[in-house]
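Apart from one protein chain that is not included, each protein chain of the complex appears where it belongs.
Going in written order, the chains are labelled A and B, and every chain counts its residues from 1.
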Amino acid sequence: MKIYDIHQPLPEELSQLPDEKFQVQVREHGFDEIGKSNSAGFYRDALRRLKQNKASVISFWIILTIILLAIIVPNVTGYTYTQQNVSGKNLPPKIPGLERIGIADGTMVLTNRKKDSLSNPKRFPEGSVLAVVKEYKANKVDVVDVKVDYYKYCKIDEGEYHWFGTDYLGRDILTRLFMGARVSLLIAFISVITNVVIGVIYGSVAGYYGGKVDMFLTHFAEVLDGLPYIVVTILFMLLFGSGMFSIILALTVTGWIGTARLTRAQFYRFKGREYVLAARTLGVPDRKLIFRHILPNSIGPLITRAMIAIPGAIFSESFLAYIGLGIKPPEPSIGTLLSVGQSVLLQYPYQTLFPAVLISVLMVAFNLFSNGLRDAMDPTLRGEEG
Amino acid sequence: MFKYILGRIGAMLLTLFLVMTLSFWIIRLMPMSIFENPEVSPEIQKKLEDRMHLHEPMAVQYFYFIEGIAVRGDFGTSVKIRPGLDVFEILSTRIPATVVLNAFSLILSIPLGILFGSWAALKRNKWADNIISFWIVICISVPSFVFASLLQYFLTFVWPLFPTLYNAQASNFGAQLYSMILPIIALSLNPIASIARYLRGELIETLSSDFMLLARTKGLTQGEATMKHAFRNSLVPIANTIIPMITGIMGGSLVIEKMFAVNGMGGLLIDSILAGDHFLTVALLIFYSAISLFTILVVDISYGIIDPRIRVGGRA
Partner (left out) sequence: MMTENSTILSVNDLRISFRTVNGVVQAVRGVSFDLKRGETVAIVGESGSGKSVTMKALMGILPPNAVIEEGSILYNDMDLTKADEKVMHEIRGKRIGLIFQDPLSALNPIMRVGKQITEVLRKRGLSSAEAKERAIELIRAVGIPDPERSYSAYPFQFSGGMRQRVVIAIALAGDPEILICDEPTTALDVTVQAKILDLINQIKEERGLSVIFITHDLGVVANMADRVNVMYAGRIVEAGTAEEIFFEPVHPYTWALLESMPDLQTSGRLQAIPGAPPNMIAPPPGDAFAPRSSYALKIDYEQEPPMFALSDTHIAATWLLHPKAPKLEMPASLKERIARMRKEAEKYV
């Protein structure tokens, strides 16, 4: 590094600098905006960070698509979700277009049929037999495994399609699946919103008043939280009986505790801040303090928590369906479809496949999205020293 | 430390007591009381009425109910599943299978979760981390019963490598265990991923902590510092995931047992819920609570032993 002795003459490039450059020019404090931060800016930044997270953006669109499908599909398939069809039970998927390339073409392999019956038009209507897959003898009788057009086999009208097949009562699975998604999502959203509302109120009261009120409320929540979640949910489901409302209620029994804890912690963080104290000394009423000054600062973490809770609620719903405490038939939910499908998994795997894929995609998307949201709301998580 | 253990045991007993209280009120408040159910034979109804002391006031009934369970292990009588039989008798034959399944799942999950989690953390943002992180998201998101269906369909039907159902009558323990592999896997994927995710985050944070820097500035190699400082320190807070994981595994096993016909408490619980055999259901739930609370107690205490801040500091 070059160092210039001030007692020596300076080189030309320094000594020739024009005089006017050495006028005093103090900047009027233009740095004030640096220190400031406002919440609108915070949410804008959070949104920007969220948009940078590709997985979250894709997940967001997937969730939106599934919600739209749940609204639209049950109305446009041409079937209702309860409409039964005795002759078209357990039909395999058949989708216009795709059927030509051999996927979802409504065919199925029937095993162990008497060879003679193939020529019986009552058993195998005209054109239903596509190919004999295997011929063998069982109990000295000639039997075959035969690939059939199952729609023709069941004498279903030409042009009738069940994209995802039908169930054991001949109901259209596509319609039921998205109707079920509607129910599952509703349960998830309503229960999470209820939990957030209860949790915020409970946590606000505990956090704002502090002291004995807080001690009592916190201990109560702690004891409740010690109860095994599944046991509590099952017990309350037994009490309430099955059904959508009961599920929401059962998921609310202990579901609010996390939010309450979070809100309480937020209160403790913010209630000591100068602006809250200032408002208080000015005689601003408690209610206004809570809603105007303290809660707005907790919105970010609350939204994140709520988003994280949604896949949990979807899971709980399908879990309850599995143990026979879910939605009352014939109402569908993703969980009931899954558990019904599971009982015929080896014969009709597609009946499990579609709900399984839907719930998996939904859960992955919600998890990825809420992870992205959490990171976006809390930049310190990835903050590296710079 | 002694105070800490005592506190934990106290909390566990209080919770169990609450579960019993809740159970009592739910049996008494349940719509369509079993006591006036025409499907239940008069002898059994008489037996249950005596057991519940129905002629006494509610508070006394409640006392007898708790006393019956806590002191005499009397959980009541089965109404539907095995009418007239003592609930505890039915239940006790089902405990071993559940315990074995859950224990294996827990034993498998912890080391595998730690392995994958630390692998991902040490190879942060490399391909190994990306693959593991991807799998973590999948395994955490997809419910265990969906995995169970997948495993059952592909590994027992399409490629029949394993028996479809659990075989309790198998000639030897090996064959019995073999038929339990799929349920164990189905049950373990989620906890493995939970541990891996938690450990990954924890380890990444620890690796960038000041005491890791100090460990390196005092002349330990990165490897030594990781083993001696980062690793052990990250393992301590894993208790935070292991506890919810235990409840998760126990819950998952309810469904998985049914799917693979494991003759454990899970299958029985579903059957008794569907049949409306309330005493049996409640007894099962109390047992579930007891087992999971006990496991949590063990984890809590062992972490009290590992973490000096609890052991020496007496912080509860």
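Heads up, the rule we're going with is that contacts are C-beta pairs under 8 Å (C-beta built on N, C-alpha and C of every residue); 3 or more make two chains touch, one makes a residue touch a chain.
What you see is a predicted model, and the numbers here were worked out from it, not measured in a lab.
**Q** For the unseen chain, which displayed partners does it touch in the full complex?
**A** Result for the missing chain's touching partners among shown chains: A, B.
**Q** So one chain is hidden, and I want to know which residue out of A:Q25, A:S119 or A:T281 touches that hidden chain in the complete assembly.
**A** Within the whole complex, the residue contacting the unshown chain is A:Q25.
**Q** Looking at B:T77, B:N233 or B:T247, which residue reaches the missing chain?
**A** That would be B:N233, which touches the missing chain.
**Q** Can you list where chain A touches the absent chain?
**A** 1-6, 10, 14-15, 17, 19-27, 29-32, 34-35, 52, 384-386
**Q** Please output the residues of chain B touching the missing chain, sorted low to high.
**A** Counting only chain B, the missing chain is touched by 208-211, 213-222, 228-229, 232-233, 236, 306-309, 312-313.
In this section, only the chains that are shown with their structure count from here on.
**Q** What whole-Å value do you get for the distance between chain A and chain B if each is reduced to the mean of its CA atoms?
**A** 24
**Q** Across the complex, what residues on chain B touch chain A?
**A** Result: residues 11, 14-15, 18-19, 22-23, 26, 29-31, 137-138, 140-143, 145-146, 149-150, 152-153, 157, 164, 247, 250-251, 254-255, 258-259, 269-270, 273-274, 278, 281-282, 285, 288-289, 292-293 of chain B touch chain A.
**Q** Residues of chain A touching chain B in their complex?
**A** 223, 226-232, 234-236, 238-239, 241, 311, 315, 318-319, 322-325, 338, 341-342, 345-346, 349, 352, 356, 359-360, 363-364, 366-368
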